[in-house]
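A single protein chain has been removed from this complex, and every other one stays in its place.
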Amino acid sequence: MSYLALTDADRDAMLETIGVASLDELFADLPAGVRFDRALELPPALTELELTTYFEQLASANQRREAHVSFLGAGLYDHYVPAVVDAVLQRGELLTAYTPYQPELSQGVLQAIFEYQTAICELTGMDVSNASGYDGTTVAADACYIAKHVTGRSKVVITEATNPQVRQVVKTYAPGFGLEVAEVPHRDGATDPDELRAAAADAACAIFQQPNFFGVLEPAPELAAAAADAEALAVAHVDPLSLGVLEAPGHYGCALAIGEGQPAGNHISFGGPHYGFLAARSEFIRRMPGRIVGETTDAAGNRGYVLTLQTREQHIRREKATSNITTNQTLLALAGLVYLSWLGPQGLRDVGETCMALAEYAKERLGLPLLFSDRTTFKEFAVRVGRNAREVVREALGQGVHPGYALGRDYPGMDDVLLVAVTERRTKAEIDRLAEVLGT
Amino acid sequence: MAAEGYPDDLRYHSEHDWARIDGDEATFGITWFAQDALGELVHFEPPEEGATVTRDQVYAEVESVKAVSDVVAPLSGEILEVNQALADAPETVNADPYGDGWITRVRLSDPSEADTLMDSEAYMRFLAAQA
Partner (left out) sequence: MKLIFEKSRPGRRAGRIPGPGLPAPDIPGELRRAEPPRLPEVAEPDLLRHYTELSTRNFGIDTGFYPLGSCTMKHNPRVNERLAALPGFRDLHPLEDEERTQGALRLCFELQEALAEITGLDAVSLQPAAGSQGELTGLMLMRAYFAERGEDERRRKIVIPDTAHGTNPASVTMGGYELTNVQTDPRGNIDVDDLRAKVDETTAGLMLTNPSTLGLFDENIEEISGIFHEAGALMYYDGANLNAVCGISRPGDMGFEIVHINLHKTFSQPHGGGGPGGGPITVSKRLEPFLPAPAIVRDGDGDGGGFRLDYDRPQSIGKVRGFLGPFGVFVRSYAFIRAYGPALREMSEVAVLNANYLLALLRDAYELPFDRLCMHEFVLSARRLKREHGVTALDVAKRLMDYGFHPPTIYFPLIVPEALMLEPTETEARETLDAFADALKAIAREAAEQPELLKEAPHGTPVGRLDEVKAAKRAVVRYQFEEHPDLSAEPAAAGVEAPKGA
């Protein structure tokens, strides 16, 4: 078979060494009642060549990137992934390695994670980062779990302007954590700090998104202060590519910073795999879920890296662990690190400014009524298209443009609203084309 | 690290905690066996002064690289003092588990509970039976 080295001669010799006459004897312990006595009903085996043909067919039955210009965002974004990222991820020593439990053989991965932790701390203005969470939704659940144990409170608050999937995942995890979830409605596309303060009065944490799901810039420092007034942990869910132009959560009073890492170095890949990031002030280090890499030395004084504070984790702490997480998203986080290193601080600022500037250009060229006309936005903005937005999307696709996300799926009263995302991959010409297709 | 030993002026709990009883007060700590099993301590999670401790129940945690261990109260009472020096130097417990490595001092609520504890010979027999 495809990946097996075993020959008949091997099999015979090995059975003899074991001391059994046939393979079947190796399964003698299986009770008759649980033996599977037929062949698995699966399509017949394919050679590599046939596999490639079949999967190419499946791939081409999807929307091709080059067949349209896309302004679709809503949580995952068409940012450029440079070739060096793909090149590093294909190094077999990194790609095919397990979690670095034997540090002498794993200094590559361990140092890379240490560098990633540093990069995330720099981006978010925090003191400690873990080695990654599953994605931008589950890290919100992680933040709630930390806040519950730190404050002893059994309620969490999240803004309505936070990504709907993030809110859904928090609500799915909350009952098992013994937490109640309260939402703070948006007011004209942003969150009122006074309302947040009131809602957070007995909450373990208050989660807000910056920029929020509508692309709007929230009054983040005031929201953080409002949470602190209520003695709840302020948790900011942030876009990593905004942090070259927007202030870091750690610099305006947040306890935790979380987010979806995909914009920084991951292909969209129909929803995953990506990485979630989670960073915190130093006082929360012992409550952090997931792996953390620390620096140390060997007996000869050489610097080296190890998984540390492992007593938090499941393989030691078991039922008292800070999380059950084991496999996380290391390779994707490594992609993020390579990407951020490729950009550097100037590049990060350029990406942020470019996205914002192109989005402003798009607002002007489209000339459509903005849903939240008084708000500053980052790389996404909501416009009213005058009729059912999903229809508008369908028609635009017929002309080779995806104009954006129909917000009516997630928010009542917004069936005629499109959320338009503009990344640094878009050009003025493409935006002009969008305007043309939307007939404006 | 300290040499193995179980002083005979102390009383011992099956969860490897000791008590030095002094009238209606007592000092608690963990035994040589416990610190040896854990390895060098890296962290100490102290209880609050004034808190109540209950015999057989967990009142603090100590942590090494390879394990976290509950510290169990051998007797019940109210915490008078916590060894705050352990916060910065938890390894003191390894070096001197019965002296400078003491964990907490309490006012006993029921001194007769001491009858439930082992003396040093009984504890050493208990350890031998476990091995």
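We call the chains A and B, going by the order they appear; numbering starts again at 1 in every chain.
Quick note on the criterion: a residue touches a chain if its C-beta (ideal position, glycine included) is under 8 Å from a C-beta of that chain, and two chains touch if they have at least 3 such contacts.
Computed from a prediction, not measured in an experiment: that's the story for all the values here.
For the options A:Leu343, A:Leu368 or A:Val401, the residue in contact with the chain missing from this view is A:Leu343.
Residue A:Asp298 is the one among A:Asp194, A:Glu231 or A:Asp298 that touches the chain missing from this view. For chain B, the residues touching the absent chain in the complete assembly are 1, 39-40, 42-43, 63-66, 91.
Rule of thumb we're sticking to: only the chains that are shown with their structure count from here on.
Chain centres here are Cα averages; for chain A and chain B they lie 45 Å apart.
Those residues of chain A whose C-beta lies close enough to touch chain B in the complex are 286, 310-311, 316-317, 320. In the complex of the two chains, the chain B residues touching chain A come out as 43, 63-68.
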